[in-house]
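With one protein chain removed, the remaining protein chains of the complex are shown where they sit.
Let's turn to subunit A:
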Amino acid sequence: MLARTHVNYEVKGDVAVVRMNAPNSKVNTLSIQMQNEMTEVMNELWANNAVRSAVLISSKPGCFIAGADINMIQSCKDAEEVTKLSQEGQKMFEQIEKSPKPVVAAINGSCLGGGLEIGLPGAFDMMLTGRNIRADKAKKMGLVDQLVDPLGPGLKSPEERTIDYLEEVAIEYAKGIVDKKIKLHKEKGMMQKIQDYVMSFEFVRNQIYKTVHGKVMKQSKGLYPAPLKIIECVKTGVEQGPTAGYLAESQNFGQLAKTSESGALIGLYHGQVACKKNRFGTPEKEVKTLAILGAGLMGAGIAQVTVDKGVHTILKDTTVDGLARGEQQVYKGLNDKTKKRNITSFQRDSILSNLTGQLDYSGLEKADMVIEAVFEDIKIKHAVLKEVEAVVSPHCIFASNTSALPIKDIAAASKRPDKVIGMHYFSPVDKMQLLEIITTDQTSKDTTASAVAVGLKQGKVIIVVGDGPGFYTTRCLAPMLAEAVRVLQEGVDPKKLDALTTGFGFPVGAATLADEVGIDVAAHVAEDLGKAFGSRFGGGNVEVLKTMVDQGFKGRKSGKGCYVYQPGLKVKEVNPEIGDILEKYKMTPNPAVSSDSDVQYRLISRFVNEAVLCLQEGILNNPLEGDIGAVFGLGFPPCLGGPFRFVDTFGADKLVEKMRQFEAVYGNQFTPCQLLLDHAKDSSKKFHK
């Protein structure tokens, strides 16, 4: 018999301690090997009369089972193969569940997906959203029976000793269960009894299925097939018994694994992993002090994600009011975490002790990197750059957080352009995962490495792109927003526009997105990029945006934009006053290209075409980063996996065909770029292999 590599056990007294440890990996996944060995071990334990109970534990600090092995699913040729895999897995779970001897799962760290199934049967709610649950909450939800506190240093390192301790406690439990000292099933409470009674009526159950179905449809717009299938499986299991339920589950899982949505999401997962690495190597000097200029929404956001990583952060503004607002934003961000009990109030205070707010440049000589987040005006940026260079040390990097100004234009004022780089954050910084780093021809590799290292420390998913107006993300977004303005001018209501975009899979509708970004910013970018790229960036009239700005409708931040925002109110109404503006710039829609579907493709095709053009022009390094940037920075529909995967699955030829149709009406804004045409001509050409 071959030696087992993933699962092993030793018998302590009459308790078998089963240890999972996938070799050469930081995490345990439910690979075929793991499943096989687990089944084998379980069989041996049942046959062994000396064993009365078992403890299941991982030898990896901080990870029980992270879930199924994505590569294993990906390598399956078809749905049948996945179904078969799933059935094998089910068998293993069933074996543990139906074990004649008690099995205690001792979970230390992440226990996701299938890992949770090993632990205990999951709750309805959690299967759907796949969110991570903290240990104390898991106890409250009844997922786990007992919590064991992590230990500090003792006679071994905290990690080692905590695992040992967990094992000791689990063994005691296993013994207690066998000796009937510990009751496994709690008495059902009154509520539970009532619930059970009510649930015994079919019409009540049907009502529940309907409600959950409705909720899922509302959240996913029906674009994600998995949640619906999950409801179906649960329904089958409850109504027709577990065997049918398991069969439905494995078959559905098999089908789902091979859908384009699954491919898209797996692609994003791999992309995200790739964009969490620093391909530029380790920087010569670690950034220990980071200065941020401008305590606005962006500046303070950057400060927040920096200071809580233990980096000394200087936040500088020009006015006391601006600085106070910015510091309050950082405080509030951390305090909200305290309220949610993610950190203690002491941790909050201790984190904030690393933040220095100031109005002058004192202490900036200690900074290893300066990120400016001042107003988007090249003159101001130049002034700031010169002021900074006058005080900082020679190794200090100057990063500009701009969404559209070319970095080389900013670097033109620098004495040391090799230390100048672009770091484009997305608002709100503490929520948006993407960081777009922009390098010029002169930016040194070490500067890039350092910027990426800082971004990774801040927890960002990073794409590194070439310089140019709007770089990659803003450049893709601008034509889509221009088209959105045209759609509004053609008489489509902002709410309808939002519904059309979210219906295509965007998490945020186009009109809402414009409000979030800021109408003034959008106007600014539209004008700048319009100048740089000419009529291709036309469509809607920039004057619409400008007039809105003039009337004070700058979006969410000013309380009015496409919508009216009232504090405390969740429902937002369309701003009635933009009706007049849109009336003034009214355009007559051409019925040939104005169906709902046409409007959706007009918006998406301009986005996608610009993305492909960025790859063609070398702004983008590879399609993977293009997909990650679009999804994580701009909310491109995740179910489509990004613009490049969309072209691959939708078909470049079909997209070009649609674009030609729009081109005939609107002109060069819809002219497909050369790379897209190449792909349309040769269907074997794919962005993702």
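By definition in this document, a residue touches a chain if its C-beta (ideal position, glycine included) is under 8 Å from a C-beta of that chain, and two chains touch if they have at least 3 such contacts; residues count from 1.
Note that in this section contacts and distances are computed from a predicted model.
Not shown: a single chain whose UniProt protein name, out of "GPI-anchor transamidase", "Trifunctional enzyme subunit beta, mitochondrial", "Guanine nucleotide-binding protein subunit gamma" or "Methyltransferase type 11 domain-containing protein", is "Trifunctional enzyme subunit beta, mitochondrial". Of A:51, A:76 or A:169, it is A:169 that touches the chain left out of the display. Taking the complete complex into account, A:156 is the one of A:26, A:156, A:339 or A:415 that touches the chain left out.
Among A:5, A:43 or A:146, only A:146 touches the chain that is left out of the view.
The chain not shown here touches subunit A at positions 146, 148-149, 151-158, 161, 165, 169, 172-173, 344, 346.
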